[in-house]
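Structure below; questions to follow.
What follows is an incomplete set of chains from the complex, kept in their original frame.
Think of it as A and B in the order they're written, each chain with its own count starting at 1.
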Amino acid sequence: MSKIMSHDDDTLATLAEAPTSRRAFLRTASLSAVGGALVACGTSSGQTQNSAAAKTTAAATAAPAPSGQTGGTMGAHDTVKPTAGPLDAADAMDAMHEKGIKAFPAKTAVYGNQPLEPKLVNGVKVFELTATEMQWETAPGQMVKAMAYNGQVPGPQIRVREGDRVRVILKNQLTQSTAIHFHGLELPVEMDGVPFITQPPVKPGESYTYEFTVPNAGSHMYHSHHNAAVQVGLGLLGAFIVEPKNKSQEPKVDHDVVFILNDGAHGYTFNGKSFPATQPIVAKLGQKVRIRYMNEGMMIHPMHLHGMHQTVIAKDGWPLQSPWKCDTLNIAPGERWDVVVNCTNPGTWAFHCHILPHAESDHGMFGMVTALVVEK
Amino acid sequence: MSKIMSHDDDTLATLAEAPTSRRAFLRTASLSAVGGALVACGTSSGQTQNSAAAKTTAAATAAPAPSGQTGGTMGAHDTVKPTAGPLDAADAMDAMHEKGIKAFPAKTAVYGNQPLEPKLVNGVKVFELTATEMQWETAPGQMVKAMAYNGQVPGPQIRVREGDRVRVILKNQLTQSTAIHFHGLELPVEMDGVPFITQPPVKPGESYTYEFTVPNAGSHMYHSHHNAAVQVGLGLLGAFIVEPKNKSQEPKVDHDVVFILNDGAHGYTFNGKSFPATQPIVAKLGQKVRIRYMNEGMMIHPMHLHGMHQTVIAKDGWPLQSPWKCDTLNIAPGERWDVVVNCTNPGTWAFHCHILPHAESDHGMFGMVTALVVEK
């Protein structure tokens, strides 16, 4: 259901070679590539822009003294343009920021969270998850040590229906033991995946089979529950979505997006990628997007969407009787929050963790930044 | 009201000497000792288990290539069992993990949060709290420097009724001044316990008497408000529960459990203890458990319960008009949250902070881990 940009779409870097008027562009283009929705509004040559509503002008005349100013310490810059020194430094910083934005969405070879089709065996939906150690690319050229299910970080997305009979076969090809906990599912205790409490650890080279009837709907997760601070940090995690039998409480949406946050050994990531390799969400004007936030990290991440609000409809898979609105949703480790965004505002909207050091440095944006693109 | 396992119950270490079939055990045993609900499912001899639903097998045959695999980096482990090297390392790690689980619930000499019976003096409920410096045992043999009320960390549990007349006599036997703030109670300002704002500091060797009519119901706390970052971190804290006059809004529960989180100089603790010395909650199938979370630490702790959801019914002692459900509840410093768990799912359920480094390392579980045991 989810419309996430495909990996073959153009990036801004390509588009920038054929520059376009930014405002005309944003207002009229119906883009299939999100890269096209981002434009190099400023360039290192320092060109300015002319528009009725938004304009940049050199402050050649004296600026009014700021009210409440203590005086002295800031006087030099009031009326005098900075000398070449700081301007050069500013240009150099801007160039780094621009380079990052232009690279977005940067391509990487493999993406996680890909839908995993089950094999149907006597009415049972069978999923195989093979855990291996590998290298993972969080952004172009940025390789990190990983543990992954089926070579993906996050692991493949499992999507079933309340009441389904499900079998998950875990194959451990790691150099350490592991196990899978189905976080949020109210399973029989033998299926809970906690070594030495509900099952033996699954040793390297062994397989282990979980089987159960899916008990409760909602946005859940699966992840390692053995040496988990390490194994989940390295990537042994994925989404386990359960669609309800009774859909009367479900919101009608055009896109259904899983959005997994992590902050361990791989840096600050959305679905296993760091900006500029994060994937934007692309929707048409008037469409509704359901976002299923899942925090698999060690820190909170208050997710801020620009331009439109988020209506919070479920917590940990349980519908809220009294939904509420926000633009910044604080998501703690282990939590899942479902929100709906009504895409009423066209444009390319920054969408990021509002703990700013998770999203930007003086070298530009990185880590937990992506965009929601609302196309006209 | 609360059923917390007694300190004389068997631990897993004892039970493991007479091994039992895990599944039969979990399904049929009606245990009075929680230790019995935990079984050594795997052993260092690597024995496997045979069951229709959950089985471990050596993956002697080739595993299918994971979808989306980048190739190369993980190939070696697909079809070849790891050599003895990693297996030995895995076994060594598992042995450490198993040892921790088997030790749970580990006995320590003294427990905090013990109910404190008031003396009744002319209709006034009189509680005495003596603050001392001492050593505290967070887990067997793990001694930490502490400040404690009545020799307990957390301090003794005070439980009164809305409208009660209460006197709290603080005796300061510390080497520094102190004072008690009744966190959440809407007291006359003279009783608020903030040195130099509402009272003088209580010097070493002095006593100080607080007296008030209990104004508002709910899950509250008492703790030092002098040099508090240090004194509360070292243990000068406790639960102050106020039962409402009007019980019509109160949930009917079988167990009423105070659950105090801390993360200061004593490490990551639940009610003053670190895993494996944390105390499990034990309930019978069908019973309801009310948990009163209180965060006396410096960090958030998203508390994740396996197997069953938590219905959130009150914040800081105030009933929610619109309760909501979750499995992971984020609790910030100073907050109290009341939840009810309907014990519908039998078994031993992991119950831990989902900031994983607060709960597990490669040496096994530690810190903020306990269990909810639902007995058939």
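Heads up, the rule we're going with is that a residue touches a chain if its C-beta (ideal position, glycine included) is under 8 Å from a C-beta of that chain, and two chains touch if they have at least 3 such contacts.
Since the structure is predicted, the reported quantities are computational estimates derived from the model, not experimental observations.
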Complete-assembly copy number [criterion: all chains share one sequence; 2 shown]: 3
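Note that only the chains that are shown with their structure count from here on.
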Interchain centroid distance [CA atoms averaged], subunit A/subunit B, Å: 33
Of subunit B, residues touching subunit A in the complex: 22-23, 26, 38, 40-43, 46-49, 51-59, 63-64, 66-70, 73-74, 77-78, 81-82, 86-87, 89-91, 93-94, 97-98, 101-102, 300, 302, 304, 306-309, 322-328, 330, 345-350, 354-357, 359-362, 371
In the complex, subunit A residues that touch subunit B: 109-112, 114, 116, 128, 130, 132-135, 137, 148-152, 156, 171-177, 181, 183-184, 186-192, 194-212, 216, 225-230, 232-233, 298-300, 315-318, 320-322, 330, 332-336
